[in-house]
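Before I ask anything, here is the structure I am working with.
In this view, the complex is presented without one of its protein chains, the others remaining in place.
Right, subunit A next:
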Amino acid sequence: MKHAYATASGPLPVLDGLDVSVPTGTFAAVVGPSGCGKSTLTRLVAGLLKPDEGEVWLHGERVKGPRKTVGMAFQNPVLLEWRTILDNIILPLEIVAPRMPRKDRVDRAMELLEMVGLTGFEDKRPSELSGGMRQRASLCRSIVHKPDVLIMDEPFGALDAFTREDLWQTMRDLRRAEPFTAVLITHDLRESVYLGDQVIVLSGRPARTQYVMDIDLPEDRALDVLYTPPVADMLHILREQIKIAQGREEGGH
């Protein structure tokens, strides 16, 4: 794939020679230096942008524009302040399944709320919830319509470290219950290893695939796994790859 933004000083290539493939039903974590084009990648996969060159394929179909089978979550939970948590989660169903009865929508939303531990908060406004709870609600909204693909752009980036770890576990619970393929953009290497089936390291801009690591950890991994020697080795390798991506040699800074 290749993509460039038009700027005042000519085209600014953000992605060049990017080749990523994510097997159906797996979880891909994408890491890379700041400004390397990770967010552009999410917009390409979501069909919000068209690549200048190359193609995006999802589930055997070429992406030509937005599609109803995609879910998106951002660093900002973007909940609608005038809706209750329940009605926020239902929002995608109003677009994707306009004929679905209200009761079925509510049942689906309540099921997800229970999975993320927000039962009892369905009638609250977003402003009454903490940052972590809002992000949980945002995750529910991104998968309420049972998307094939869930695209997440640093969804846990603005949370404190402990809340973030709680959400990692919630994310794993959701994956066990829902069959989506996931693409997670993140800056957090521990997050990428804990959540991912594979970790993709992008180079600095223009981004291309620099390194792919398969994460060979048990399916029901506990958070403690992050403190074991094999994971420490993985994190070390990824850290070195990020340094290379940033254009810095080992030992340099």
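Everything below uses one rule, namely that a contact is a pair of C-beta atoms (placed from the backbone, for glycine too) under 8 Å apart; a residue touches a chain by one contact, two chains touch by 3 or more; residues count from 1.
We adopt the following convention: contacts and distances are computed from a predicted model.
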For this session: Name the absent chain as its UniProt record does, using one of the following: "Multisubunit sodium/proton antiporter MrpE subunit", "Signal recognition particle receptor FtsY", "SusC/RagA family TonB-linked outer membrane protein" or "NitT/TauT family transport system permease protein".
Result: "NitT/TauT family transport system permease protein"
Exercise. Out of A:Gly25, A:Pro66, A:Gly131 or A:Gly247, which touches the unshown chain?
Worked result: A:Pro66
Exercise. Footprint of the hidden chain on subunit A, which residues?
Worked result: 43, 46-48, 65-68, 70, 72, 74, 76, 78, 80-82, 91-92, 94-96, 125, 127, 141, 145
